[in-house]
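Right after this comes chain A.
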Amino acid sequence: MQQNELDNQLSRIQDRIAGIERKAENRVFLPCESANVYEVCRFLFEDLGLRFVISTGIDAQDCFEVLHHFSDDECGCVVTVKAFVRDRDAPELDSITPLIPGAEWIEREMHDLLGIKFTNHPNLQRLILEDDWPQGVYPLRKEVQT
Partner candidate 1 sequence: MDWKLWSLKKSIWVFHVNAGACNNCDIEIVNLLTPKFDVERFGIKLVGSPRHADAMLVTGVGTRQAAKRVQEVYRQTAKPCVVFCMGACACGTGIFEGGYHVAGPIDNIIREVDPGAIIAYVPGCPPKPEAMISGVVKALSALEPKEEHATERVGQPVVADPG
Partner candidate 2 sequence: MIDAMQNVFWILIFPGFVFTLAVGLFASWLVRKVSALVQYRVGPPVYQPVADVMKLMGKETLIPRDAQRAVFVGAPLVGLSGVLLLSTVLWLATAQVTYVGDIIVAVYLMVLPSLALILGSSASGSPHAAVGASREMKLVLSYELPLVLAFIVVIIKTAGLAEPGEQLSLAAISQHAPVLSISGVLAFLVALLCVQAKLGFVPFDIAESETEVASGMMIEYSGALLAVWKLMQAMMLVALPLFLVVVFLGGIEIAGWSLLWGLGKYVLVLVLVILIKNTNPRVRIDQAMRFFWFYCGTALAAAVVLASLGNYYGIAWL
């Protein structure tokens, strides 16, 4: 769909997100709280038919951020759902794997490296860290020195 049509559609989930940030011509960020992530992603994936690209995990100093990137291939716009995970001691987020099976491995990787627990994930095992890496040490957290 075209850019302006995409903007109109995005206003349908106005109530679930904290705003629509347009960082560039074809780059849209939708910040939201962790409870609403599944619903927003379901809207983008099923209702708007966007393609899931990849996810990103970030350790911002006061919270974790999980970004899910969706792409509208027709107009070349990338829509990113930015979820804030406020609890740093026991971070939890709803997994979008039941909705999009392709997100399974990237969520396992975020769990390995940042320690975010994804509820409803079918297979939350170690993916990229080595076999005898100690449990509970998450290398990409800011406090871990290597």
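Per the selection procedure, all candidates are chains of the complex that A comes from, given by their letters.
Assume contacts are C-beta pairs under 8 Å (C-beta built on N, C-alpha and C of every residue); 3 or more make two chains touch, one makes a residue touch a chain; residues count from 1.
Everything numeric here is computed off the predicted structure, so don't read it as measured data.
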In this complex, work out which of 1 or 2 touches chain A.
-> 1
Sort out for me which residues of chain A touch candidate 1 in the complex.
-> 129-131, 133, 139, 144, 146
